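One protein chain is absent from this view; the other protein chains keep their places.
Think of it as A and B in the order they're written, each chain with its own count starting at 1.
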Amino acid sequence: MINTSDIEKIAQLSRLEITPDRAKELADQLQRVLKHFEQISHVDTKGVEPLITPTEIETYWREDSVVQELTPEDMLANAPDKIGNLFRVPPVI
Amino acid sequence: MSMRNYEPVIGLEIHAQLKTNTKMFSSDSTRFEASDNENTSPVSVGMPGALPVINKQAIDFAIRAGLALNCQIRKKSVFSRKNYFYPDLPKGYQISQYDLPICEEGFIEFTVDDEPKKIQIIRAHLEEDAGKSTHQGDYTLINLNRSGIPLLEIVSGPDLRSGKEASVYARTVRQILRYLDVCDGNLEEGSLRCDCNVSVRKVGTEKFGTRVEIKNINSFRFVEKAIEFEIERQIDAIERGESIVQETRLYDPDKNKTFTMRTKEDAQDYRYFPEPDLLPVILTEAQLSKIKLELPELPQQKCSRFQKQYSLPFYDSEILTAERELSEFFEEAVKICNNPKGVSNWMMTELLRELNEAKLTIQQSPISAVNLGTLVGLIDKGTISGKIAKTIFAEMWKTSDHPEQIIKAKGLTQITDPKAIGLIIDELIAKNPGPVSEYRAGKTKLLGFFVGQAMKASQGQANPEILNQVLLEKLKG
Partner (left out) sequence: MKTTDLSIKELRNKIQSRELSATQVVETFFNRAQSLNKKLNAFITLNERAIDEAKHLDQRLAAGENPGPLTGMPIAIKDMLCTQGIKTTAGSKMLSQFVPPYDSTVVARLKKAGAIVIGKTNLDEFAMGSSNETSYFGAVKNPWNLDYVPGGSSGGSAAAQAARLAVASIGTDTGGSIRQPASFCGIVGVKPTYGRVSRYGIVAYASSLDQAGPMTTTVSDAAEILEIISGHDQHDSTTSQKKVPNLIVPQEKSMKGFKIGLIKEYETDSLNADVRKTVHSAVETAKMLGAEIIEINLPLTQYAVPIYYLVAASEASSNLARYDGVRFGHRSDFHSLAAIELEKFYCRNRGEGFGSEVQRRIMIGTYALSSGYYDAYYNKAGQVRRLLTEQFRNAFQKCDVILSPVSTTPAFKIGERIADPLTMYLNDIFTTSTNLAGLPGMSLPFGFSTQGLPIGVQLTADHFNEEKMFTVAYALEAAAHLSERIPNVNA
């Protein structure tokens, strides 16, 4: 059973600000959705390795040579807040 | 130090930046001297749509290190995502290895105060570094040049029992990584970082005490001091009846104290899961044996070879093999003169002292291995005396010139011709009739006086043995 305090915990872990009303709504929705999803527990999966990449793909590793096509200015062009070529955020200590 | 019947339990997590040209998952440069956010790309900035691609060299380096640390290398290892939010972590997750690391179950051996130690390596796994935050009071600035640099995290077993042991362990790991040329081991630049897990327990108990992590220690000396402080602090606390809080502490070298950085309120939930943007790292036996074959001689092997092959004492061998470059310098010099102990003495007494004073590495030495070998050879051949050799050494240090060139320019060759030495002594005898008759009357102690005077007269160039012989001959009268 998922209650609003579970929802608040998940929202905090997900870094999402939600209102109490929204938390209530989400609790109901997630409860229903996850209950439906739980039907997979009926499948016997003993000893089965989970599948991640679904197709067989040949290994590809990069050679260790530098390729740099973009400038720091390109990389900071979308920054909401910056000083020089550094990203600015609230004080973290 | 008194342990008051407590036993410290210490484990180290060493983060070694691998010496690749490019990052773990992108082709950005890893050059340390770069302007703000110069070494970045959509991948290292975590732009929408960017994907990681494994750097082959980083895998090779990790295997090399794993083999040298006597680890098992997994034929299939897996990258996972470690999810947490922090401004210097661009994607909101760090690509690391979790349940299937590339190297595990290794060990290293070393001695502390002549006592042999064997320390388990639980695992060594690959991961990407985070960026760098600079705190400016009202705000923090983020530079992502470091973001994505490959790290090998080497985790020791909880086998270390003192600060000294921990620091020797860390030095040994650093030495091995430097021998392998996979990490430059620079603690100040952060290319090697040590986190220490410290707990104490009553002697005889099995159960571990509560563990405290000390982070960001930037020298081996401080590793030792921080741990010693922390051990005392924990014992004091327990003796006072307090309990140890599981937390992360920082070491302040100025105050020689550790202080709380953050407590583990509710344990972080990192939600590790296999990185779907990367395939598992699959290694073949062929790949592994190729790397095994290319593995260089490691410090301990080299140290025992030096003792055997060059008949050097353990002390010399250990110092000369401390750094790969130093040992290579030694062997190159020995090739020239075939006098291992001679080269060893010159390196350990003269060269290392000069280098230390000038804060230079052996690679930066103004005196080359060939030149030092030549110098030792010239002494052995009698071309110059030991005393003159010191003068020449000083000149070599200043000019980087070849010793023969210096000898020629300054006319410093040793005089070995008995006739030439005889002429000097004849003159000396003629000038000092008093002491000569005293000597001949039995005051043989005066020999030293004559040797000194004769040497001075030859401007130090006379071969001491021949000079002695001729002098004794002539003084007989």
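Here, a residue touches a chain if its C-beta (ideal position, glycine included) is under 8 Å from a C-beta of that chain, and two chains touch if they have at least 3 such contacts.
From a predicted model like this one, the values you see are computed outputs, not experimental measurements.
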item: Which of B:3, B:34 or B:50 contacts the chain that the document leaves out; value: B:50
item: Residues belonging to subunit A that touch the chain removed from view; value: 2, 7, 10-18, 22, 26, 29-30, 32-34, 36-41, 43, 45, 48-62, 69-70, 74-81, 87-92
item: Residues of subunit B (touch criterion as defined above) contacting the omitted chain; value: 42, 45-54, 81, 83, 85, 87, 90-93, 137-139, 142, 269, 271, 273, 276-279
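One rule holds for everything that comes next: only the chains that are shown with their structure count from here on.
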item: Distance between chain centroids, defined by C-alpha means - subunit A, subunit B (Å); value: 41
item: Residue numbers on subunit B that touch subunit A, as the complex places them; value: 20-22, 27-29, 35-42, 45, 53-59, 85-87, 133-144, 269, 271, 274, 276, 279, 282
item: Residue ranges of subunit A in contact with subunit B within the complex; value: 13, 15, 50, 52-53, 57, 59-70, 72, 75-76, 83-93
